[in-house]
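Removed: one protein chain of the complex. Kept in place: all other protein chains.
Read from first to last, the chains carry the letters A, B and C; within each, the first residue is number 1.
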Amino acid sequence: MQLGMVGLGRMGANLVRRLMRGGHECVVYDVDAAAIDALAAEGAVPAHSLAELVERLEGPRNVWVMVPAGYVGGTVDQLAELLAADDTIIDGGNSYYRDDIARSAQLAERGIHYVDCGTSGGVWGLDRGYCLMIGGDDDAVARLDPIWRTIAPGDGADAGVEPTPGRTPGGTAQEGYLHCGPSGAGHFVKMVHNGIEYGMMAAVAEGLSIIKNADVGLRTHAVDAETTPLRNPEFYQYEIDVAEVAEVWRRGSVVGSWLVDLTAAALAADPDLDAFGGRVSDSGEGRWTVLAAVEEGVPANVIQASLNARFSSRDLNDYQDKVQSAMRSQFGGHHETAAEASHETPATDAVDETRRATQEPAGG
Amino acid sequence: MQLGMVGLGRMGANLVRRLMRGGHECVVYDVDAAAIDALAAEGAVPAHSLAELVERLEGPRNVWVMVPAGYVGGTVDQLAELLAADDTIIDGGNSYYRDDIARSAQLAERGIHYVDCGTSGGVWGLDRGYCLMIGGDDDAVARLDPIWRTIAPGDGADAGVEPTPGRTPGGTAQEGYLHCGPSGAGHFVKMVHNGIEYGMMAAVAEGLSIIKNADVGLRTHAVDAETTPLRNPEFYQYEIDVAEVAEVWRRGSVVGSWLVDLTAAALAADPDLDAFGGRVSDSGEGRWTVLAAVEEGVPANVIQASLNARFSSRDLNDYQDKVQSAMRSQFGGHHETAAEASHETPATDAVDETRRATQEPAGG
Amino acid sequence: MQLGMVGLGRMGANLVRRLMRGGHECVVYDVDAAAIDALAAEGAVPAHSLAELVERLEGPRNVWVMVPAGYVGGTVDQLAELLAADDTIIDGGNSYYRDDIARSAQLAERGIHYVDCGTSGGVWGLDRGYCLMIGGDDDAVARLDPIWRTIAPGDGADAGVEPTPGRTPGGTAQEGYLHCGPSGAGHFVKMVHNGIEYGMMAAVAEGLSIIKNADVGLRTHAVDAETTPLRNPEFYQYEIDVAEVAEVWRRGSVVGSWLVDLTAAALAADPDLDAFGGRVSDSGEGRWTVLAAVEEGVPANVIQASLNARFSSRDLNDYQDKVQSAMRSQFGGHHETAAEASHETPATDAVDETRRATQEPAGG
Partner (left out) sequence: MQLGMVGLGRMGANLVRRLMRGGHECVVYDVDAAAIDALAAEGAVPAHSLAELVERLEGPRNVWVMVPAGYVGGTVDQLAELLAADDTIIDGGNSYYRDDIARSAQLAERGIHYVDCGTSGGVWGLDRGYCLMIGGDDDAVARLDPIWRTIAPGDGADAGVEPTPGRTPGGTAQEGYLHCGPSGAGHFVKMVHNGIEYGMMAAVAEGLSIIKNADVGLRTHAVDAETTPLRNPEFYQYEIDVAEVAEVWRRGSVVGSWLVDLTAAALAADPDLDAFGGRVSDSGEGRWTVLAAVEEGVPANVIQASLNARFSSRDLNDYQDKVQSAMRSQFGGHHETAAEASHETPATDAVDETRRATQEPAGG
């Protein structure tokens, strides 16, 4: 089948490669001519403008847009001017599903189909295949079946994925792609997928931190009148190799998952994670998932907490922490102290009003 | 190698089977004679008392205890009376790691080794192998290496687990078992493993609920003066097949995991989950993980929220909800209403003080 | 000063009463003629239609709209047809601040001022005064100063509120009303106020539940192979009078607050809260506060958790709980049991994979 690809970044380029391996013909365009040349060298048909890309495709055309979120709207608008009725635009990025609803309605006026496709797999997708969550009208989605089938991982015989016990075989989900519903449904499912990913990542990270700090009873704590010592240091004497724990969980455990695989790889390469500052970005998907949960009335403490953890990792909690320090200063004359500022004593309980008030040691 | 197994429930029996497949000799005991007979028929050496089990083992003996948590202490005490110096007891259940520390110290007085082994894998472990997290003294753990190696999944060539990129090959973690540290370290790591499992499960469950409720804009909402209608019902018009979503995520997605595999299986068997009431038990591990986080000073909002979600699933939030209803009744004369009681209107925003106060419709 | 009041529910009527006590002239309208008559009997000028209300006011007119959120838009539209340039509409309800921005822009085209006023105080405001958070253009807000001053509590000499130490006297905040900013700012601040209220209420409710359950060690627990008993029942032997605790906290404690006052009143009237089912409504404000936090990137775990607690109080967690039960059923053959279903055993830790697998009691 023939497909135009607009945007040849890492994911766009790998999608093209996977499609060409599957025997499809790809016409490719990017603002960066070098990216076009590279794929042309691998067999793709180069186009040096959107217009040329459209020209080189036979109708009904299929154009996959794989550009940064901020550029999707403009790209789609330009394509709409060049395409004809019954052509199809696929947005394979991480657009907000509400934009899909608007865009598909606009394009429908010209008879152009619009398909939203949440694409998961990252840099590993070229070999592993990409999980596809698709939204749009039935005709357009059905027509593209050969494309989905090639990009998706397939039924997993070679990927080590066994059939789901008890499931009636059939449908495309077992091949790794799914038509989820009308416009926006693909990006909606991908959005929530990313929300779950946030929660899983945070669960793993919290757990590994609890294991990492299992040695807290071994650390020297400042002894002063303001701190409550760890009551049972004898229970926190473990120095556990976190990297090896991640590795062992890869096999046979209940938490076995691709995210644990990645964690093991990261820890194998950098056991102390020195390369990382710990400022965790959040993409729109996590925020949008929380907004959807709130509007639907679904209690989603875990996903929300994982989003907030990313905010805090970037110090967006600073103001509210200052407010709390200021309150404490008022009600007990507590001032932030060296003890409070020390990073070395996570387990020491710090002062509260009574203790502080009696900080002059007394009575033996 | 020779091993005694005390406790032939599903997990104990499957461990015996896996060990026998691997060429080990197992002496087996259970309070239920039928369980002994069943395994004897498969080749195990039957013992009809702890004393007989100990007798049938050559020293230094290895006895694996796989009994409910409430029975571990008593069983270990009885075994201690029967065993000799240099023998080893393995606790393969989900004991609290603090009990391991106490028990190993007691047994050390008699020269008996005590090894704690967190065992993950559930009913699937017989074929897939069990992930083993081990604590105890070096000698005892090393001596049992043939046992660990047989029970664990192995390096995964046949399980579809690829080597971790960048990891220097070697060690046992890549075989699926790990000596984590001294007494209690195995159960500590297993405890946290289960805490992570709680978080992952809750993340998946929340996400699927957000997808399930993507149709909230389609539902009829009670129209009354007390409720704020969903502002944008047009964005919540999706009726998405949750079972198929779980299935598609099994292949190539970032959330791919054994828990998603299980979810897909559960939904394939019972798409509306009618068989389940939704009362989610919590085992000690989840609670203990939170206690450890608190004592270590590790912020663990996700794991804590997932534990609390289990509490709420069993209605343990009832009292505090009544307190809130009572407060609301005080400050605005809000009474719980049919609208509030309705389960059909998750997205309707309910009354607050102002609205309630003006519930008599007014002004056109 | 002269003011028209549209909407004579509990709050609208009490605002009128407070204004009349302060010497203002109120023209009143409601769709319920009896409500009009009642206030007319107390000295208000009755109007039997919006048109009549407008007629009876001298320009520039001030019309306060105090109707349920769902009716604000329609009421404002009708008023806009009747009013003239330089007249002012005040929305005293709990509208979404984004609607204020839109409405004020629309009305500005006709030269009509639009003021949004978040009004806190509930049924107690008639005597205590209402806290007012105001948004809108400077002229309109300034012109209404006599109205704000009468409705607000005043500087608190008689309300027992002492001046804030260190604050330079002046401004209106010390009188209990504040011009927060341009259109929407009043409702924005009121929205967040309600979000904080959610968090405070949940904190009190959680705490009282912890006190209520301090007797958990006294309760009989089912003894079975699947449950971990409470490790230290001796620490949970308290039967504490929750109502008296709320009462004592009213005086001199750090948590002293109006919400604790209300809690004490509710518990005094109904110590076991038998009148309440515990289905806690949520108004738009709580949801909107969370949406704002997410869009601003502010980590707000406490307010979010309190909103989610309200969702769960209304069983909106049911589906996700079923998903978790279904997963557990898959990985260990766990079925929901009577023990899990029992409400009487909050502290019993329930089965997990290992225990369940070995539920046949074993080994003495």
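Just so we're on the same page, a contact is a pair of C-beta atoms (placed from the backbone, for glycine too) under 8 Å apart; a residue touches a chain by one contact, two chains touch by 3 or more.
The structure displayed is predicted, hence computed values, not measured ones.
Visitor: Which of these, A:Thr150, A:Thr172 or A:Asn317, touches the one chain of the complex that we don't see?
Guide: Looking across A:Thr150, A:Thr172 or A:Asn317, the contact with the absent chain belongs to A:Asn317.
Visitor: Determine which one of A:Gln2, A:Gln106, A:Ser209 or A:Gln237 touches the chain that has been left out.
Guide: Missing-chain contact among the listed residues: A:Ser209.
Visitor: For the full complex, which residue in C:Ala40, C:Ala85 or C:Ile240 touches the chain that was left out?
Guide: The single option touching the absent chain is C:Ile240.
Visitor: Which candidate, C:Val65, C:Val216 or C:Val280, sits in contact with the chain we can't see?
Guide: For the chain that is not drawn, the touching residue is C:Val216.
Visitor: Please pick, from A:Thr88, A:Ser104, A:Thr172 or A:Asn194, the residue that touches the omitted chain in the full complex.
Guide: Counting the whole complex, the residue in contact with the absent chain is A:Asn194.
Visitor: Applying the definition given at the start, please give the residues of subunit A touching the unseen chain.
Guide: Looking at subunit A, the ones touching the missing chain are residues 6-12, 14, 29-32, 35, 50, 65-71, 74-75, 78, 92-94, 96, 119-124, 194, 201-202, 204-206, 208-209, 212-213, 223, 225-229, 231, 258-259, 262-263, 265-267, 270, 273, 275-285, 287, 301, 305, 309-334, 336-337, 339-341, 343, 346, 349-364.
Visitor: Please output the residues of subunit B touching the missing chain, sorted low to high.
Guide: 254, 287, 290-291, 294-295, 297-301, 304-305, 307-309, 311-312, 314, 316-317, 320, 331, 353
Visitor: Touching the absent chain: which residues on subunit C qualify?
Guide: 97-98, 101, 120-122, 125, 128-133, 152-156, 159-161, 164-168, 171-178, 180-182, 184-185, 188-189, 192-200, 202-204, 206-207, 209-211, 213-214, 216, 230-232, 234-241, 244-245, 247-261, 264-265, 268-269, 289, 292-293, 295-303, 305-306, 308-309, 346-347
The criterion applied here is as follows: only the chains that are shown with their structure count from here on.
Visitor: Measuring centre to centre with C-alpha atoms, which chain is farthest from subunit C?
Guide: Chain centre farthest from subunit C's centre: B.
Visitor: Mind checking the centre-to-centre distance between subunit A and subunit B? Centres are C-alpha means, answer in whole Å.
Guide: 25
Visitor: Listing for subunit B: what residues touch at least two other chains?
Guide: 120, 122, 194, 202, 204, 206, 209, 213, 231, 258-259, 265, 301, 305, 309, 346
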